[in-house]
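Just one protein chain is left out here, and the rest sit where they should.
Which chain is which? They are A, B and C, in the order written, and residues in each are numbered from 1.
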Amino acid sequence: MLLIDCPYCKEMRPEVEFSHAGEAHIDRPADPSSLSDEEWESFLFLRSNRAGICFERWYHIHGCGRYFNAVRNNVSEKFILTYPAGQKRPSDAQIKGALS
Amino acid sequence: MSEQIETTLNPFNPLDDMNLDAAQGPDLIMRPIENCARFNLRISIEQLKKAAAAFGMDIPDSVGSMSSRAEKYALCLGPDEWLLLAPQKSADEIITRFAKLAKNNSHSLVDVSHRTIGIEISGSLAQLALSAGCPLDLENMQIGRCTRTILDKAEIILMKLEQQRYRLEVIRSFAPYVWSFLEKSGQDARA
Amino acid sequence: MSEFRTAKGGRICRKTPLNFSFDGQSYAGLQGDSLASALLANGVHFVARSYKYHRPRGIMSAGTEEASALVGIDRGKGRFDTSTRATTQELFDGLKAQSQHCWPSLKFDVGALTALGSPVMSTGFYYKTFMWPKAFWEWVYEPILRNLAGLGRAPKEMDPDNYSSIHAHCDVLIIGAGPAGLAAALAASQSGSKVILVDENNEIGGDLLNCPIAQIDGTNSWDWLAETEKQLASLPNVTILTRTTAFGYYDQNFIGVVQKLSDHLGSLENKPDNKTLRERLWKVRAKRVVLATGSIERPLVFAGNDRPGIMLATAAKTFLNRYGVKVGNRPLVITNHDSAYESAFDLAEAGVEVAAIIDRRAKISSKLVEQAGKMGIEILLGHTIVQTSGKHRVCSVRAAPVGENASIRKIKCDAVLMCGGWTPSVHLFSQSRGTLTWRDDIGAYVPNNYTQDATSVGACNGDFLMSQSLNKGAVAGLEAAVSAGAKAPKSTSYKVVNEALTSDIPVEEIGIFSTIGEGKAFVDFQHDVTAKDIGQAVREGFHSIEHIKRFTTTGMATDQGKTSNLNGLAIASAALERPITEVGLTTFRPPYTPTSFGVLAGYSRGDLFDVTRKSPTEKWAEQNGAVFEPVGLWRRARYFPKTGENMHEAVARECKATRTSIGISDASTLGKIEVVGPDAAEFLNRIYTNPWSKLGVGRCRYGLMLGEDGYIFDDGVVGRLSEDRFHVTTTTSGAPRVFARMEDYRQTEWPELKVWLTSITEQWAVIALNGPNVRKLIEPFVEGIDFSKDTFPHMAIREGMIFGVPTRLFRVSFTGELGFEVNVPSAYGLGVWQRLMEAGKKFDIVPYGTESLHMLRAEKGYIIVGQETDGTQTPDDMGMNWAIGKKKQDFIGKRSLVRSDMLAPNRKQLVGLMTNDANIVLDEGAQIMGEKSNVIPAKMIGHITSSYWSETLQHSIALAIIDGGRARMGEEIYISMPGGFYPARIVDPVFYDPEGERLNV
Partner (left out) sequence: MSHFSLPSLVANALGSNKGWTKQWAKPEPKANYDVIIVGAGGHGLAAAYYLAKEHNITNVAVLEKGWLGGGNTARNTTIIRSSYLRDESARLYDHALGLWEGLAQEINYNLMFSQRGAMALAHTVHDVQALKRRIYANRLNGIDGEWLSPQQAKAFCPPLNISTDARYPVLGAGLQRRGGVARHDGIAWGFARAASARGVHIIENCAVTGINRAPDGSVTGVETTRGTIGAKKIALSTAGNSSMLLDMAGIRTPIECFSLQALVSEPIEPIFPCVALSNSVHAYISQSDKGELVIGAGTEQYFSYSQRGPLHSVEHTVAAICEMFPIFTRLRMMRNWGGTVDVTPDRSPILGLTPVPGLYINAGWGTGGFKATPGAGHLLAFTIANNVPHDISAPFSLKRFQTGNLIDEAAAASVAH
């Protein structure tokens, strides 16, 4: 069971309190109707899905009730950073910093 | 809506029909908590002071904190979510005072008095019984802290009142399950 | 006392004799024995048959690494445990053990005939035969193979035992309570850190239990152990768990641990209610983990190394020192490592005649030679065993100089003690995803890089001296306490006298095998994998160690290769002519030792397998004979049969009552969300397809919600209580996901909106009343609401009181009749229901369940999300374009509705069906065809989504989705069901009161 550092609770909390909410930083387009089929497909379905560092969303559903983002290594399963929803994607330097 | 109900109907608690004595012993005491008024409060942190005035006591602003005074509790469950507990008779007044507040300070106060059932569990085995289903480190949870969490397959709100005394708020339809679970884990804690 | 029990010594209680039986034969043992030690004390070695060739097998170890001595333990009804290691089963009075995998008996096992075919049954043979004739596989070969396979007895009865689980948190978890773990525990606990110490044995001590002669800091080792135990037990911050195995090391220092609570106890049948707590699963989260799991001695691979009586050298030492049992009267030792001398010397000291020590090494230390000489034990240096004899127990070996088949010498013996060096137990470390490094000097892998907050000490780290275990354990304990936040406590160092012997082992010595002729030299004793099998696998092109494992099945038995993996690796390395480090290792996986299903299931059995949510009126329904159905976690009343009624009769009656007078049903399980805030209407605009801004206060509207993919996701009625307050309802099973989805968009996409959500599903009990007389029924009991037809129109919501309790009263209808949904605070749901039933008597009020609910709405053509839809239907498919706010710029899923395939002409659309024969009720799920045709595959144009007998129409009705269905009104189609093709006509999905007049009464 993973331990997740909830940026709102500011505590390490057990995985069973959370539900995973997919890839992070896929912003919903402001005006979907103006998008081409390709662009809309990209928003709906196309994902990074790389092994290694991934950006993902979690929902502290049985805790503070907040959605937030995490940077995690999906091979080692180690969390690198967690941060509130709406905050910008951390830079490579920030990730490196957190890793060391 | 007023919660001060004058009716000839008997309120029904789903634990009413259970054998509540099965788990009891000096080392483990479980009891349903009397009905009370419960409100879900959503408001921006800047306006929290005003809400506190309306509620009539301090409302903490950090997630997991809880304040209490005279049978009233204010639990901070999320960055903009509070659970307010109060004696049933004060419900009307609280509603009226928040309604006044609403004029200039938008917020959401929703009556959830019946949404959950309160259970108090205490005694030297209380923590063990809870730990059977709750993955948090209860021993190191500070007295006076509260949180939403998991007990086996049920979501609960957990309040640590004393080192060996906890209060649970359990969604009504989950209450019999939670009770049975604690009854069983309590027995095992004795074994 | 038997001839194999020593006169003194050991940790057994000589005053407490125990009786037990093996294969029906009675024996005596002592309190403190394991089943294995008790059998050996009675001279019984032969206890099992091997998996593939049914070879006689004995007891090869004294611990959890046991691969051979697996037996069944019968503890009475429902308590039969198969494949239990005799070495870990503690003896109790009345224990009944049985051999397994043999027929008719252990000694005369027909299965042993397979050994005759063993050359043909070479490794992986089953991939190469049993293919002709083809049908024989199913009818002949496979059934035979299956019956040969399967080691243990299959369960037949219900298990009466209980299992429990608990979450635990600690600063330091120490796994293994040998010298290393104990020293770590002593050090870590000084500072007040919370320490949990677990060991799989029934007492702490690890290797100390075999070493009574060692002295620690001047104290005899067993006294030191007793003292240590007392000290640790006195500390409130230390928890010691024996009979407790750490079986899995998961992410972030989460360790799965099983504590056995009753397998060592005698008969359980006279316990009250025959229930026992058998095992407890500890789910431990540790700040730091100290791995002190020790090491496992390696067997040697020589021809006939599997006969009963042939065992690990330490095992003999353990049986002697710990259990007071001599494994034979004339044991012989074969080794390539110094530690085996220890066993020989201890046995000699106890008065046992040691036949010889055969050492594969050409040179050993003079000290050993001297000591052996003193004890009169012959040493054959540079020799090995090339063959053994003895049908059911080893009786002699043939020894020869290494590498030669000449000068063979036969030596009589009644036990062979083998030692091929030691393998650190890195199972848990590897599970934690630490990486290993190879150490040539000990011929084994040891921990190298840690990925979790852990440390390995003692033998599991390749440090084989007791003093090293103690001292490194102490340091690790200190560090662990400090890293877990304790202040630096004082350090300790230990001096050990008389510690066990150890030595390096030449790499080429690991896994080396010796045989003459075709004798079988076993690597994996349980799966009968021989050294030659590995050679054959390599010849056949299985070069990766993972391929070798899978082709030969070495290491895949219940012991997971604890004693065999390294030997297998070394033999593969030689066959491949590649250094061992390039051959690699197979993956260590949980569990460390087999773990019962019961303890993994824990509390999740019976009623606690899952939550059963009950609605506020369920008690009444139960008392009034309702038949229930599960819907999500809920239990809902399906129908209320009167005596003698079946479901169809009950439903017909319930529906009729609703259409003619009043039906009452519980709708409390519907999800409910209170949406509050100045931007509430705008929020709903974006969530639903429908427009909300103009919905008047006090009015309701049916809302439809899509996924971003454009498919219908959920629906429900939404009422506006005030400008900024909405009462939203959702489907029963959709409630959690709708709430999560709304929160998601609110928090992450539109944080600028001032709106908040509160789940109020269980705040309100909901009683749905439908039928022409409903208004008459409730009006008298309601206060504060004007009930006249025009001031309280259809699709309106009012707040007031009913029977003196507050209510949110919806005028809505899912049946097509005049309908009200009475929301009252949940605790009063039952009371209000009872009052309504009481008052409704004069209208012949009838309670109805989900089945009638579905029927009544089907007559009106209302869809149920999840029944008419399956996640691939658009609003247009359901004929619900009217629910789309055309002027809205956007809402969830809008963009997807204009993708090309969503606009395709022939999409499946909702229609009604009327069968030609009024009495045929079609099967839900049945497929629809445009013509009667027996050609397979057939062209299907749609399927039945809902189908019922309509009591009102005296005709069966069905809803269906059909290719381009709306344009095919009146067409005849055919439904393929058992019995043939049933013709039906496509009609409008609204079967009853299409004008909706009945709503407006």
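In the analysis below, a contact is a pair of C-beta atoms (placed from the backbone, for glycine too) under 8 Å apart; a residue touches a chain by one contact, two chains touch by 3 or more.
Keep in mind it's a predicted model, so treat the numbers as computed, not measured.
Trainee: As a test of the contact rule: which chains in view would the missing one touch?
Mentor: If we consider the entire complex, the absent chain touches A, C.
Trainee: Just name the one of C:H543, C:K754, C:H794 or C:R985 that touches the chain not displayed here.
Mentor: Of the listed residues, the one touching the omitted chain is C:H543.
Trainee: In the complete assembly, which of C:M131, C:A362, C:I408 or C:V1001 touches the absent chain?
Mentor: The single option touching the absent chain is C:M131.
Trainee: Which of these, C:K107, C:R699, C:R725 or C:R899, touches the one chain of the complex that we don't see?
Mentor: In the full complex, the listed residue that touches the missing chain is C:R899.
Trainee: Among the options C:Q259, C:T318, C:N773 or C:S976, which residue touches the chain absent from this view?
Mentor: Of the listed residues, the one touching the omitted chain is C:S976.
Trainee: Among C:R5, C:R55 or C:R79, exactly one should touch the missing chain; which is it?
Mentor: C:R79
Trainee: Since one chain isn't shown, list which residues of chain C touch it in the complete complex.
Mentor: 51, 79-83, 119-120, 122, 125-132, 134, 137-138, 142, 145-147, 149-159, 161, 163, 165, 248, 250-251, 254, 256, 281, 283, 518, 532, 536, 539-544, 546-547, 550-551, 553, 556, 558, 560, 587, 589-591, 594-598, 600-602, 604-607, 609-610, 612, 629-631, 638, 709-711, 866-867, 870-872, 896, 899-902, 904, 923-927, 929, 936-938, 940, 943, 976-977
Trainee: By the contact criterion defined above, which parts of chain A meet the unshown chain? Give residue numbers in ascending order.
Mentor: 1-2, 15-16, 19-20, 22-23, 37-38, 41-42, 44-52, 54, 56, 72, 74-77
Basically, only the chains that are shown with their structure count from here on.
Trainee: What is the distance in Å between the mean C-alpha positions of chain A and chain C?
Mentor: 28
Trainee: List the centre-to-centre spacing of chain A and chain B in whole Å, with centres computed as mean CA coordinates.
Mentor: Here chain A and chain B have centroids separated by 31 Å.
Trainee: Of all the residues in chain A, which ones touch at least 2 other chains?
Mentor: Residues 1, 65-66 of chain A each touch two or more of the other chains.
Trainee: Tell me, which residues of chain C touch at least two other chains?
Mentor: As it turns out, chain C has residues touching two or more other chains at 283, 285.
Trainee: State the interface residues of chain C toward chain B in the complex, per the touch definition above.
Mentor: My answer: residues 162, 164-169, 261, 277, 280, 283, 285, 603-604, 607-608, 610-616, 619, 634, 674, 676-678, 724, 754, 756, 758-764, 799, 803-806, 808, 825-832, 835.
Trainee: Which of the residues in chain B come into contact with chain A in the complex?
Mentor: For this pair, the touching residues of chain B are 62-64, 77-79, 81, 135-136, 147-150, 155.
Trainee: Write out the stretch or stretches of chain C touching chain A in their complex.
Mentor: Chain C reaches chain A through residues 250-252, 254, 283, 285, 433, 451, 708-709, 740, 743-744, 747-749, 751, 889-890, 894-896, 898-900.
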